[in-house]
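Worksheet: one structure, shown below.
Every protein chain of the complex appears in place save one, which is left out.
Lettered A, B and C in written order, each chain numbered from 1.
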Amino acid sequence: MTLPVLSLMLVTLLGGTLLTFASRDRARYVALATSVAFLLEVSALLASYTVWPGPVNGSPGYADLESYSWIHLSWLSINYTVGVDGISLILILLTAFLQVATVVYSWEESKHPEAYHGLVLLTCLGCFGVFIALDVLLFFLFWEIVLVPMFFLIGVWGGPRRRYAALKFFVYTHVASIVMLVGLLALVFYSGAKSFDFASVYVAARGLSATVQTFLFLALFFGFGVKFPIVPFHTWLPDAHVEAPTGGSVLLAGLLLKLGGYGLIRWAVEVLPVGMAHLTPLLYVVAFAMIVWGSFVALAQRDLKRLVAYSSINHMGIVLLAIAVYSQLGLLAAVLLMFAHGVVSALLFMASGSVHHTFGTRDISKLGGIARTAPILATMVMVGSLASLGLPALISFPAEFTALLATWDRIGYWVLVPLVILVVTAAFYLWMMQRMLFGPARNVPATAHDLPWYETSAMAILLALIVIYGILPGFLVNVIVNSPVYGFPGFP
Amino acid sequence: MAVSFVLVGLLGDRLKKLEHGGWVAVGFAGAAMVVAVLVVAAEMLHPSHYSDQSFTWLQLPGSPGAFPNGFSLVIGVLVDPISALMLLVVTVVGFLVMLYSIGYMHADRGLPRYYAELSLFLTAMTGLVVSDNLLEFFLFWELVGVCSYFLIGFYYEKPSAASAAKEAFLVTRVGDVLFLLGIFIYFTIDATAGGGLGWAASGFKFVNGSTPFLAGAMGGSSTLQTVAGLMMLAGAAGKSAQFPLHTWLPDAMEGPTTVSALIHAATMVAAGVYLLVVASLFLGFTPDDRLAIVAVGGFTTFFAATMAVVHPDIKRVIAYSTISQLGYMVLAVGAGFAMVGMYHLFTHAFFKALLFLAAGSVIHAVGTQDLFKMGGLRRPMRVTAAAFAIGALSLSGIPPFAGFFSKDDVLSSVYTAAQSHPAYWPFLILAYATVFLTAYYIFRAFFLAFSGDKTRDPTLPHPHEAPWVMRLPLYILSGLAIVAGVFPFVPSFASLLSIGANGNVPPVFGTTDLILSALSVGLGAAGILLAQALWGNGRVYVLAPESALQPVRTILLNRYYMKAGYDELGLRLVYGGSRIADFFERYVIDGTIRGIERLAARLSGTLRQGQTGLVSDYASYVVAGVVGLLILLLFVAPFVLASVGGP
Amino acid sequence: MTELSVASLLFLSATLLAIGLFGILTRRNFILLLIAVEIGMNAAILNFVYFAGFSGTSHGLSGQAIAVVLVGLAATEVAVGLAIVLALNRQRGSINIGDATTLKL
Partner (left out) sequence: MILEELAFLALAAIAVGTALLALLSRELVHTILWVSVFFVALAGLYFLLSAPFLGVLQLGVYAGAVTILLLFGVMVTRKRIFAREVATGIGPVPLGLAVLAIIVLSVVAASLPQPATPVRSYDVAQLSATLFGVDGAWLIVLGLVMLSALSGAIYLVREGRE
C-alpha cells in the first residue's frame, strides 16, 4: 500500500498553520519548521516522481492519486481527489521555496507575528491545495481559501491605502471566482458528468459541442484571467502590490498569479480544446495587450513596487501567449515561465521591500547611489532585474526563449511584438537601475545600512534558484514534460 | 584534449572572483592564452580540422510548425580554424590587457569587482568563440553584453558612466532581439527545408562531424532566408556598433581605458563580426543579405571616420576608428570573403589594442583625455609614443605594418566582388575615401598628443613613462602589430584562413592588385602628410570661424545629431507613449472602475430608501418577487424554451 | 359523491390568499397583521386538505397530515406573534409596526 503522500503534505501544512496561529512569540520558528518540512516533502515527492502513470480510461492519469468519496448522490458524486503531474509539481516546488523564503524574510515581523506567519502559511496551503485538487468542489474550496489570508495580509499589514487595496483585490478576484464557479458547474452539468472528478469531467467534456465549449471556455478564461491578470481587469494588481506588506507581495506575485495560469491550463485548456481553438484570436489579443501594456505602463512608474507589478503583467502576458499558441512547446514554456517569474518577481518584491524600509521611500526618482551604501541589496536588485529582462544563464531565459520560439512557430512575425517589447522591458529595468543603484547617493538616510541577515538569506535562496535553474533548466523541463498532457494523442 | 584545457581555463577564470589581487586573474588569462596557442598549433598541424564535443542542455517537446518531433538544445565546444584564430585574439589581447590593468588600475577602488567582471567578460567571449550552435552563441553573446554593461558602468557613481552603460546595453539589445528572431528563422527553415538532415534533432549544431552541417543545404534565396540573414546583420550591427546602432560605442569610453581596449579589440565588438563570419560560413547569406551587409559596412566605415576627424577626445577618436574599421570587416564579409574580414579582425585586434593601451598610458600620465591640452609628450614618453606611432601606421595601412596587409585584402576582395555586383561600387569608393580619412585623423591625434615641445595646458601633471607592467604589453602588441600581417604567408597559418567559400587569402595577386595597393598606400600617405602639415610640430590648425566648413564641423562634432535624435526618440516617443499609457491606465481604466464603484454606491443609496424597516414593505417585496417569478416560470419560460427549442 | 372542481376550489383559496396578502401589505396594526397571516395560512391549508384526496393510495392522507401540522404551526405562530405584541407594547407603548422600523426590540 502506498502512502497518501499528498494528504500527508496537506496535513503538514494545515497542522503547521494551526500551530503557528496558536503559538505566540515562537510563531516564526513553527512557521519555519513547517515550511522546511514541506520543502523536504516536496523534494521527496519530486525524487519519487519518475513518470506519469499513463491515461486511465481515456482521461489523464495522475501520480500519487488519492480519491475518497465525500458527498455521494445518485446523480452526482463529489470526491476528495488529489493527484499531481509534472505541471503541478513544478508549481508546488515553487510554493515550497517561496514559503520558506517568505517566512525567513519576515523573520522580524513585529505586528502580530503569529497571525502574520499563520496567514502566510495558510496562503501557501491554499495554493498547494489548488495545485493538487482534481475535483471541482475541492478545487474551488482551495481557490477561495487563498483569498481570505491574502485579504487580511493586505488589509492589516499593508500600507496607507491598505483598506482600499484589500477590498479591490477581494472584489475583483471574488467576482472572477464566481464566474469561474459558474463556468465549472456549467461544464459539469452540460457535459453530463456524473462526478466532480477531473477525470470524469475531462471525459464527458469531449462530447460537448463547439459552441458550448466556446462559451464555457470564455467563462473560465475570465474567471482564471482576472488572477492572471488580464488587461483590462488588471488594475487591482498594482494597488494590491503597492499596499501589501513585502511577504504579501511575494506570495501575490509569486503564487497567486500562478493560480490563474495553472487553472487555465488544467481546467480550461486541457478540458476544452475545441472551445480554446475558437477563442485563440481573443487569447492572442489579450496576451499582446498585456505584454505591450504592462511594459509601457511600467516604464512610466516611479514607485519601484508598481514598476515590478506592471512588469509582472508583461511577463504573465508572455505566459498567456505561450498558452495561447497551444503546443507542447508552448505549454512547457508557459509553466517554465511561471516558475521563473515566481522566483524572479519574489526576489524583486523582497528587494523593493528592503529598499523601502532601508531608505524610507520606493520612489525611484528620489533615490540614487544605493550600490555604494548597500551593495548586497543593489546586487539583488540587479540580478533580479537582469533575470527579469531575460538574461541568459538566469532562469527566465530558457523560459522566454522557448515561449518566443513556440510563438514564432505558430504565428510567425507576430512574435516581433513581444520581441520588441523585450527592449522596452530592458529599458525600464535599466532606467531603474541607473537612477536608483548608480550615480551619486541621494536621499540616503544616515541610518541606512545593508540588509539584515534574514533578508539576505531569503533573497539568497531565490538568487541561488535563479542561477542554478538558469544554467540547468533541464531538471524543470524534464519534470514538466512528465505531464499527461504530453502523452496525449492529438495534442500538437 | 585541447578542448578540455580551454574548459579548465574558463572555469578557472571564474574562480578568482574571490581573489583580491589581479595577479590571479592575470595568471588564469595567461593559462587560457597558452591553451589557445596550443589549440592554434593543433589546428595548424591538422588543417581544416573540426573537433566538436557537446552535451544536451535541454530536450524540448514539439511544436507543430517546424518541430513536430521536438528538438534538443545543446551546449558544446567546437574548435575549428576560425574559432582557433579568434581564440588566439581573445586570449592574447585579454591577457595583455589584464597585465596592463595591474599598473593602470592600481589606484582604483573595487578591484576585485573589476577583475571578476573582466574575467567573466573574457570567459563569455571565449565561450562565444567556441560555441557550436546558434543558441549557445546567443547565450554567451548576451553574457558578453551584460559584462560590458558592468564594465562600462564601472565608475557607477559618475552619472555619465551609468548612462553610457545603460545606452550600450539598450542599443545592443535592439540588435539582440532581432538576432533572436534570426535564430528562430534559421531554426525553422533549416528544420523544415533541410529536414532530411535532422538539424533540429542534432541540436542545431554548426557542424556535423567535420563538415559544416548546412554546407550546401541552404543555398536558397527565399524571403525567409533573406530576413534571417538581415536579422543576423542587425544583431551584428548592434554588437559591432554599425550604423545605425553605433551610437553607444563612443559613449562606452566612460569605462576604464583598459576596458575600452578589450571591448574594441577583442571582445564585445569583435563578437558582431565573428557572428557574421560564422553565419556566412555555416548558415549562408542570400545575395540580398550580402548587399545589405556591404551597404551597412561600407557606409559605416566612411560615416564613422568623418566623425573621428574633428573630435578632441583621444579615446573617442580611436573609438570612431574602431567603428570605421569594423565597417571594413563587415564589408569584406558582405562581399563574400568572410575570412578576409576575419583576417582584418585579427590584425585590427592587435593594433587597436596597442592604440588604446598607448592612449591609456598617456591618460594615465597626464590625467586628461583632451587632445588639445596635451602636446610634447614624445620626449617624456618615448615608448608610448613609439607604440602609438606603430599602431597609427598600422591603422593607416602603411606597409609593412599589419594593417596594410589586411586592409589591402579587404579592399581588393570588395573590388573583386564588385566586378560581378556593380551595386558594390559606391561602397568601395567610400572605403577608399576612408583610407585617407583614417590616416589623417589618427595622425592628427598623434601629432596633437606627442609633437611639440611641451603640454599646451600647463596645469597638467608632469608626464612620466608607464611602469613595466604597462610597458610590457605595449612591446608585445607593437611586435604583433608589425608582424601579424605576414602570418598568412606562413602556409600552415594560412590554412586557418582558407575555409569556406572564397577562403583563399589574399584573393588576387597581379597587376590590378598592385595598383589597388598602391592607391590605398598613396591615400594613406596623403592623409598622414596632411595631418603633418596641419598639426605637426605642435601646430594647432584652427578652422576660420567664417569658413564654409564650420557647419560641417558642428554637425560632425555633434555626431550627426543621431545620439540626440535617439534620445529624443526614446524620450518623446517611448517614454511619452508610456506616460500616455500610464495616464490612460490611471484615469480611463481605473477611472472606469471607480466610476462603476461610484455608480454602485449611488445605486445602493437609492435602494436603501426601500429598506424602511416596515415589515409590510418587506412583505410586499416578497410578494412582488413571488409573483414575478411565477410569471417568469409560467408564461415567459415556456415561450422562451419553445422559441429556442431547448428541453 | 360528486366532486368540487379544482378550479373553483383553487379560485377560492387564491382569493383568500390574496385577501390575506392584502391585509399583510396594508394593515399597520400588529394584531391585524397576524390575523391577515392566519387568513393566508388557512387558504394554504384548504389546498392541502383538498388535494390530499388526489395523491394516490398508500400515502393518501399525508396531505391531511400536513394540514394538521400546519394548523399547529399557525397556532404556534400566533402565540409567538402575540408575545412580540406584548413586548412591543411594553417597550414602545404601541403595536403599530410603523413604530418598530428598527426591527429589533
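In this text, contacts are C-beta pairs under 8 Å (C-beta built on N, C-alpha and C of every residue); 3 or more make two chains touch, one makes a residue touch a chain.
This is a predicted model, so every value here is computed, not measured.
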Practice problem: List the shown chains that the missing chain touches in the full complex. | Solution: B, C
Quiz item: In terms of residues, what is the contact footprint of the unshown chain on chain B?
Solution: 616, 620, 623-624, 627, 630-631, 634
Self-check item: Hidden partner chain, residues of chain C it touches
Solution: 1-8, 10-12, 14-23, 25-29, 31-32, 34-36, 38-39, 42, 45-46, 49-50, 52-54, 57, 59-62, 64-69, 71-80, 82-87, 89, 91, 95, 105
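Operating definition for what follows: only the chains that are shown with their structure count from here on.
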Quiz item: Distance-wise, how many Å sit between the C-alpha centres of chain A and chain C, to the nearest whole number?
Solution: 57
Self-check item: Chain centre separation in whole Å, for chain B relative to chain A (CA means)
Solution: 36
Exercise. Calculate how many whole Å lie between the centre of chain B and the centre of chain C, each centre taken as the average of the chain's C-alpha atoms.
Key: 90
Quiz item: Residues of chain C that touch two or more other chains: which are they?
Solution: none
Quiz item: What residues of chain C sit close enough to touch chain B in their complex?
Solution: 21, 24-28, 33, 97-98, 100-103
Quiz item: Where on chain B does chain C make contact in their complex?
Solution: 612-616, 619-620, 623
Quiz item: Which bits of chain A are touching chain B when the two form their complex?
Solution: 232, 235, 293, 296-301, 325, 327-330, 332, 369, 371-372, 386, 391-393, 397-398, 401-402, 404-406, 408-410, 415-416, 419-420, 422-424, 426-427, 430-431, 433-434, 437-441, 473-474, 477-478, 481, 486, 492
